[in-house]
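All protein chains but one are shown in place.
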Amino acid sequence: MLKCTINGKEVEVKEGTSIIEAFREHSEDIAHYCWHPGLSVAGVCRLCMVEIEGNPRLQIACNTPVTDGMVVTNQSEMVKDAVKWGLDFHLINHPLDCPICDQAGECGLQDQYMKFGQYDSEMGQAKVKKKKVVDLGEKIVLDTERCILCSRCVRFTEEVSKTNELGIFNRGDHSEIGTYAGKPLNNDYAVNTVDICPVGALTSKDFRFRQRVWFLKDKPSVCTGCSTGCSVDVYYNKEGMWRVKPRHSEVNGYWMCDEGREIYKSTNVMTTDFVGERGSAKAVKKENRLTQAIHINAGDKNYKTATESLNSLKEKLDSYSKAALVVTGQYTSEEYDALLGFWKSQFGTDNVYHWANNEAQFNDFDGLLIRGDKNPNTKGLLQALEKHGITAKKDVTSLSDQDLVVVAGPENQWVYDDIHVIAKALASNKKVIWMSACHVDAAEQAGGHFHFIPTKTFAEKSGTFVNFDGREQSFEAVDLFVDQALSLTEAVALLKGESVELSETNKVISVSNEFVHERGQL
Amino acid sequence: MSVIRVQRPKMSRSWYLPGILSGMGLTFSTMIKNLFNQKKMATLNYPEEKYQYSARFKGNHVLTVKEDGDIRCTACMLCATACPADCITIVASEDEDPSVEKYPINYEIDMLRCVFCGYCEEACPVDAIRMGPEWQTPGENGDNFVYDIKHLAYRANLNDGKGVPSVVEDKDRHKLGI
Partner (left out) sequence: MEVKLLTEHYSDDNYRTLEGYKAKGGYEDLAKAFKMKPEDIISEVKASGLRGRGGAGFPTGVKWGFLPNNGETRYLLCNADEGEPCTFKDRMMMERAPHQLIEGMIISAFAVNSPKSYIYIRGEYVYATRVIEKALKEAYDAGLLGKNIMGSGFDHDMDVYVGAGAYICGEETGMISSLEGKKGQPKLKPPFPAVQGYLKKPTIVNNVETLAAVKYIIRDGAEAYKKHGTEKSTGTKLFSVAGDVNKPGNYEVPLGYPMIDLINNECGGMKNGKKLKAAIPGGTSAPILNAEEVERATLDYECLAEMGSMLGSGSIVIMDETRCMVDMLKVIAHFYHHESCGQCTPCREGTGWLHKLVSGVVNGTAQVSDIDLLCEVANKMKGRTICALSDAAALPVLGIVPKFRDEFQFFIEQGYSKVQGRANA
């Protein structure tokens, strides 16, 4: 351990810590753009200037290791002046189109200007104009004018994704980020570059222009995209969820894959598509979530509340002699425990099926984060099955002539390629209760007696996921988007005849705009 | 405990006769004045006659248009952010022109929620929304008061349905650096 003094505070840090890490460890504010804890040191933004006692020149904190007895400050007038001018240099060619910039509200330049700048710019000359709206690939759009050339994205593709799509072209104030010819930025982790971009130069096509970030709140959660279980922050407001960003943890470091960023789509009640050209363009909305229980009888759809539907099922439960349960790995451990416990006491342990979508690829791994098992809690399901002494069968398509089949269906349906096959196979049974968060088009079209019960998505319930190496990760509910949705635990409680207190979504027609001032992080 | 004696008005006052008479006197004298000198009349024969408000009157909103007739708004949502009544709803989309980048495909103002404070006008960085002189807005039901983007920009009584041009044009705006 090394002893040093940071802004007058005596602290101890580990050997090899850089000054900027020491500052952040001891929660001292320090301006920076190019330094990122998950990337190598570039030392190009020249903002993390500090004054070290005994050194007449200012040093950059990111590339200077702490030595024993070092006295460092970034509160001196010299440092403040250097940071102020550093910011001015960053801003002189920055277009300042904050009103249409998606990053506004969580922008490094805005934040640091408010913290360390607050001066009047002295730049009276014309700014350098560069290309706007450059398409970098399927997921990302670049605005070279807004770019401050911190090189974080370039280092990300060099060091983390190791795909090297990005580079800095030209020299001086004409430098700009770009992709090499014929090599678009389409790797599986590309959207991380948008997260680490301290300004609005890189924007994700999926989130671009959908919301202003100050209308969004964020809460921590766990990604349901695969069995890695990355820690994420989800961003939501009263209209639904809008995006998912990685949160630093031991599981995933600072990153997450692009596939995992899609998980928010299963939680939204409506999906919006833009159709038509300018002038006549329209936002077309389609219902995505199940908002009520649906019974399909000979093509007719009847709607009931979920509670009513389960209550009527409860009364008939004892009349079913042949019953089967189909479970997927997309629910929490607590739900499995409740469901399997109830099933065991009601119907025994014979007819329980584990619907695994692509079991052959379960052990695939891309070397960074993405795993082949696209269910967040397969391990938790196996643990629950073992706990209740159930040996699950695998061949779901062989299910036929059952009086009752209960399906705990997948939440992220797009990873279940065989959903059509299974839905068709199950249609031959007398009655199928399909629990699902979203509409199951395949089952709705398959014919047969399907009953759909809306369930909660990961964002609406709290619980535990067990990831691929057995790490238990609990998470809290974010918000309720569909007021009739039930968790499996609640559904089981209803079937047992217990009373369940259902929370309701906020039914106020319009609430005042909510602002979140502290958002995002560099 | 004490008793407060209240001075009751005298008979002549308690009948309110003087007040009534002086009031009627005013009414009649005004009526006679108006009968013989209609020009100085303080009231208007609404709806046949209408009052001309000053040009700065903050009435119904107008979305301004550019030279080419497109809506000026860039869908930055600062008006929606500033709006204390939360009556502005914008859906933004991507424009093919990179210099425009973002434009609203939907811009709705719920006039019945609007408090006509003018914050939207002040918040707008590109002079895209203004409070117009129009104040007469009858409607049959609530839906008539949710103005959509077409109505806000191109309603018939605005410059013959061509929309109101904004004060600053794009090329000048770029020159001015705003």
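We call the chains A and B, going by the order they appear; numbering starts again at 1 in every chain.
Criterion: a residue touches a chain if its C-beta (ideal position, glycine included) is under 8 Å from a C-beta of that chain, and two chains touch if they have at least 3 such contacts.
Remember, it's a predicted structure, so these values are computed and weren't measured experimentally.
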item: Chains in view touching the one left out; value: A
item: Sole residue of A:Leu2, A:Val71, A:Leu96 or A:Ile168 that reaches the chain not shown, by the stated touch rule; value: A:Ile168
item: Residue of A:Ile20, A:Leu39, A:Ile52 or A:Leu149 touching the missing chain in the full complex; value: A:Leu149
item: Omitted-chain contact residue, chosen from A:Ala22, A:Cys45 or A:Leu310; value: A:Cys45
item: Absent-chain interface as seen on chain A, which is shown; value: 41-47, 49, 57-58, 63, 81-82, 85-86, 89-90, 92-93, 122-126, 128, 148-149, 167-168, 170-175
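Note that only the chains that are shown with their structure count from here on.
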item: Between chain A and chain B, centroid-to-centroid distance (C-alpha), Å; value: 43
item: Chain A-touching residues of chain B, taken from the complex the two chains share; value: 70, 74-78, 80-81, 83-84, 86, 91-96, 98-99, 101-103, 105-106, 113, 125-126, 177
item: Complex contacts: residues of chain A adjacent to chain B; value: 99-100, 127, 131-133, 208-210, 212, 214-215, 272, 274, 278-279, 281-283, 510-513, 515
